[in-house]
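With one protein chain removed, the remaining protein chains of the complex are shown where they sit.
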Amino acid sequence: MDLTYSEADERFRTEFRGWLDANLPAQWRERGFWAKQDRDEGFRMRREWEAGKARAGFAGIQWPTEYGGRGGTPAQRAIYDEEMVRYRAPLTVNGLGLTFLAPTLMVIGTDEQKREIIKPLLHNEVIWCQGFSEPNAGSDLAALQCRAESDGDEYVINGQKIWTSQAMHADKMFGLFRTSTEDKKHRGITMLIVDLRSPDGSPAPGVDIRPLKQMTGGLDFGEVFFTDVRVPKTNVIGVEGGGWDVAMLLLSFERGSSAMPQYTGFRRELDDVVGLARDLGRDRNPLLRQRIANSVVELECLKYHSLHILTQVEQGKELGAASSMTKLQWSETHQDIGELFADVAGLAHQISGDGLDDLQRSFLWSRSETIWGGSSQVQRNIVAERLLGLPR
Amino acid sequence: MDLTYSEADERFRTEFRGWLDANLPAQWRERGFWAKQDRDEGFRMRREWEAGKARAGFAGIQWPTEYGGRGGTPAQRAIYDEEMVRYRAPLTVNGLGLTFLAPTLMVIGTDEQKREIIKPLLHNEVIWCQGFSEPNAGSDLAALQCRAESDGDEYVINGQKIWTSQAMHADKMFGLFRTSTEDKKHRGITMLIVDLRSPDGSPAPGVDIRPLKQMTGGLDFGEVFFTDVRVPKTNVIGVEGGGWDVAMLLLSFERGSSAMPQYTGFRRELDDVVGLARDLGRDRNPLLRQRIANSVVELECLKYHSLHILTQVEQGKELGAASSMTKLQWSETHQDIGELFADVAGLAHQISGDGLDDLQRSFLWSRSETIWGGSSQVQRNIVAERLLGLPR
Amino acid sequence: MYFDLTDEQRALRSTVRDFLADRFPLSAVRALYDDDTDGDPAELWKSVGEQGWLAVLIPEQYDGLGLGLLDAAVLARCWGEGCVPGPFLPTLVAAEALRLGGTDAQKSAWLPRVAAGDAKVTLAHGGGVTETGGKLSGTIRHVEYAHVADALVVAADGGRLWLVDPHGAGVTVTVTDALDRSTVLTTVTLDGAAGEELAAPVLPEVLDRAAVLYANDLAGVARVALTRTVDYDKTREQFGRPVGSFQAIKHALADLHVAVTMAEHAGWYAAHALDAGLPDATLAVSVAKSKAGDAAREATAAMIQYHGGIGYTWEHDAHLFFKRAKRAEYQYGDPAEHRERIARLVVDGA
Partner (left out) sequence: MYFDLTDEQRALRSTVRDFLADRFPLSAVRALYDDDTDGDPAELWKSVGEQGWLAVLIPEQYDGLGLGLLDAAVLARCWGEGCVPGPFLPTLVAAEALRLGGTDAQKSAWLPRVAAGDAKVTLAHGGGVTETGGKLSGTIRHVEYAHVADALVVAADGGRLWLVDPHGAGVTVTVTDALDRSTVLTTVTLDGAAGEELAAPVLPEVLDRAAVLYANDLAGVARVALTRTVDYDKTREQFGRPVGSFQAIKHALADLHVAVTMAEHAGWYAAHALDAGLPDATLAVSVAKSKAGDAAREATAAMIQYHGGIGYTWEHDAHLFFKRAKRAEYQYGDPAEHRERIARLVVDGA
C-alpha cells in the first residue's frame, strides 16, 4: 500500500490548482450559481471556459499529445478529476465525446476521423451527443430500430432516438443505427456520425430535436427525430454491421474511470445535508446520525474502491466488469443521500426557493441515476454473470 | 367493520378457558419449561395432554361432528388458536395430520380412510408425518424421485425423504412417491400412506429414520430411507398418478388458516425482547426503539391481515394465493425480531444458559422459517404470478 | 367478526372513483404542474361539495351525514389513488377540530357551510404561535391551502386552538413552491391576529384523525403506483421478454404488494379503531401512518425505477405519485415519529 502520489503527479496538482485559482471566477463556485443562469447562456459560458482550459493544457489529461492531449498518467487524471470537483469547476459540456467517442476513434478511427474529430472535440469546437437509446430499446440495445438505409454513397436515416443527453446543444451525434434487418439482431447495427445542425446552428434538414423534461423540471435530455436524413458512408465508425462491437469497445472506456469525482461531489453534498441538519437543530437526532454515518461509510468505501481501480489501471490490469460495481455503489448511495436529505428537511424538502434547491434537485435527479447508463438491474446482471460467473 | 365475536363464539372462549385453567399444569406455562424436558418424554406428555383435550371436545374445532370434530365456526377456530398461544399451551404433536391430511381425506378419502384415519388422528392414537421433500426436490416437488413400483396389489418403495417434521415420533407418513417415470414429471406422482413402525414401535422393516440436526442443535426434522418397503394399493389417497392434484388440494388447506397464532406468539416474544432491553438498560436507545416499533408495526399488520382473512373464510370467499402473503409477512417479520433480539443483547445473544435460550433458539430457528413450507423466493413467485398476474 | 368495507362503503368507493376519474383524471393533475393558477381547481371543489362528500364527518344536526372516520377514509383513499388536488382533506381535518372542540356557535356557524361545500377551512399547527389577550403571533409553515381558506384553525403553544380569519388584520399568507403540486403549501404569519378560541383543546384527537386520513391517502397512492407499474411491466419488453417476467422485478413487486396490502389493512383498521373506540386505537393510528408512509415511498420509487427512463419524465405520471407520497409522508407525523410513539406505548407503557 502506498496512497501517496508521485512528485511529478503532485507538481501537476499544484500547477492545475494555480490555473484554476487564476481562471475560475469566484462566483461560479457559489452554491446555486449555475441554477440561476439561463440554460443556453450557462452552456455558452461553460463551453468557452472549458475551451480555454484545453488551450492551457488541462484537458485530455491522459490522451497522447498527438491528439492534443497532455500525455499524463492515470494518477494525474484522478488528481484532475478531484480538483475539478473540489473547486466546484463546471462540468464538461462535451462529456460523451470526451469519455466515449475520442478514445474509440484513437483505437479504430480512420486517420481522417482522428484528425478531424478528436482535437476539435477537445476544444469544444464541436459538441457531441450519443444516439443509442430508443423508446423500445433502453437497456436492450440489440432491439433498436432507427434505420439507416444504404443509398449509393450515403445512408438515409429515419426513426427516433431518446434520452439523448445534451441533445439541445449538440452539433453532432455518434449513434447506432440499423443498417440491416436481415442479419441477427445485434449484427445489423452500424455506428454512424450524424450532423445535427445546419451552418447557422438550426437543426439540419430532416432533424427534429425536442427537449425531454424530467421530473426535476430540467431539460438535460432530448429526443431526436430523423426524417430522410442523409449521411455519407465515410461517417461510419468501424465497419458497416460492426456497430455492436464498436459500442462494446466504446462503453469499455467507462471502466477505467474511477469514481473519485462522484466521491468528492457526494461527500460535499453530504456535508451540505449535515449543515442543514445543524441549521434545523436535528444534528443530535440519533436516527439521522446513523443515516448520515451510513452514507459516509458507503462513500468512503467508494473512495477506497476508486483507489483500487486506479491502481489496477496504472498496473495495466484488465478491469473486466468492475465498473458495474462502481456504478451500483455510487448511484445507490447517492439515492440514499437524497432520501436522507428529505428526512432531515422533513416537509421543507418539498419547498423550492428555500436555499435547498441544489439538494432538492439532486434528490430527484438521483432517481434517474439508477436507470440511465445501465440500470441497477442490468448492472446486477453483469456483476452476477461476469464477476461471479452465475449462469444466464 | 365489526371486530367483535358473536355471543356464541365468546361463550366458546369462556368454556375453553375454563378447561385450560383446569387442565393445563401451571409449570408447563413457564418460559423454558419444554426446553428442559427430555425430548421423548416431552413428546409423550404433549401427546397425552392433547388427546385429553380432544376427548373434552376441544380439537377439530371446525371439523364436522361426524369426524369427531366440534362443528364450530371459523371464529371459534381463531379463538381457539388465540387462547392456545395466550395460555402457552403446548403445540400440537400431530400438526401435519390435523392441518393437511384430515381435511384432504374429508374431501377425497374413501369411506374406509375417513373412518380409520381421521378420528384416531384427532385423538393422537396415530401420529402422522408428511413425506414430500427430497434432497433434490425441495421447492420443486415435480422433481421428486422416491419410487413406488407396482407389484400386484402392492407398491414397493425405494428412496429417501428429507426435512420430515416429527419423523422421529411419527407412526405413519402420507407422502408423494413416483409411480411412473414415463409420464410427464408431475403426472407420475401418487400420494400414499406408509406405515413407519412395527407394532412394537421400532421402525418397520426397510424403514430407516434418522434425525437431522439443525443449526439450533435441535432435532425437529428427520430423514426417512425406504428399502423395498411394501404398501397395499388401498393406501393410495385419490388415484394413482393423481398425487400432484392431491398435493395441491392438501396444501390449499393452509390457506384458510389465519396467522393469529403467529401474531400472538411473536408479540409475546417481542415483549420478552422489550423486557430484555429494559433489564439491560437499553430501552431508551432510540435505534432499538425504532426497531422494536417496526416489529410492532409488522405484527399488528399481520393481525389486521389475519382478521381480514378470517372474514373472507367466514364469507366463504376463495382466498387464492393470499397465504403466500401471510407466510412472507410472518416469517420475514419473525426473522427481524430475531435480529432485533441479537442487537438488544449484543454479544450476550451468543451465550446459552443465561435465560435467553428461548429467544436464542427462536433467533436461529427463524432462519429456517423463510425456507421450509415454500421458501420466501417461492412465495414471491406465487404472489407475483397469481396475485399480480405477472408473466412467468 | 367482519373486517372489510360494508357494501355501502364499497358502493361509495366506486362512485367516488368513477367521479374523480371523470372530473379530475391524472391529465388534469399534470396540467396543474404546468399552471400558474392558485392550485385549487374550483370546479372540482364545487362538484365535490355537491356530492355531499364534505359532509361525511359533519353531524346530522349541522346538515352533515354523520358518518364515521372509516367512511372518510374511503374518500381519502380515492383521493390518493387519483393524486387529487384541492383542500378536501385539509377541510375535513380542520372541520374535525371544530366538530370536536368548537363552541356551539362556532359549530353552527361553520359546520353547515363546510358540509355544503361553501367554506374551506384548514389547520395551521406545528409553528411557534403565542397568544396574548386573544391576539396570536407566530409563523406556521406548510399549511395546506391557507391562501384559499375561509377560516384557519390555529394551534397555539399550550395546545389551545383558535379560529382565525385569514383575511383579517395581522394575517399574511404566502404561497410556497412545493415539489408536489397536488397540494399548495403556504406559510401563515400571524402578527397580533385576532383569534376566537375553541371550547376544548382537542388538537391530539384531531392530529390522530388527520394521520389516519393521510395514511389512507398514502395507501391509495401506493396501490395505484404499484398497479400501474405491474400493468406496464406486463407488456413492456426488453431483451425479447416482458420486463415483468424478470424474477428480480417480480420479487420486488411481490414484496411491495405485501407491504401495500398491509398498509391498506392498517388504514381501515385505524379508522375503525377510532370509530369504535377500541383500546388499541392510538397504536393503530401510528401503525397505519408509518406503514403507509413507508409503503408509498417505496412503491412510488419503484414506479419510477421499473418504468425505466420514461418514468423519470415530466410527461409521465410517475412523478405525480412520487412527489405526493413524499409530501404526505411527513404530514401528521413521519414514519420515524410514529414509530417513536409506538415505542412510548409498547416499551414505556405510556
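By written order: A, B and C. Residues from 1 in each chain.
Just so we're on the same page, a contact is a pair of C-beta atoms (placed from the backbone, for glycine too) under 8 Å apart; a residue touches a chain by one contact, two chains touch by 3 or more.
The structure presented is a predicted model; accordingly, all values stated were derived computationally and were not measured.
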Who does the absent chain touch among those shown? A, B, C
Listed residues A:92, A:136 or A:294, member touching the removed chain: A:294
Residue touching the undisplayed chain, where the options are B:152, B:217, B:281 or B:316: B:217
Contacts of subunit B with the missing chain: which residues? 133, 135-136, 138-140, 142-143, 162-163, 212-215, 217, 287, 339, 342-343, 346-354, 360, 364, 367-368, 370-372, 375-377, 380
Omitted-chain footprint on subunit A covers residues 1-6, 9, 75, 78, 274, 277-278, 283, 286, 289-290, 292-294, 296-298, 300-302, 304-305, 307-308, 310-312, 314, 325, 328-329, 377, 379-381, 383-385, 387-392
Name, in rising order, the residues on subunit C that touch the hidden chain in the full complex. 246-248, 250-251
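Note that only the chains that are shown with their structure count from here on.
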Could you find the two chains linked by the most C-beta contact pairs? B-C
Using the average of all C-alpha atoms in each chain as its centre, how far is it in Å between subunit A and subunit C? 40
Where in subunit C do residues touch at least two different other chains? 336
Residues of subunit A whose C-beta touches two or more other chains: 287
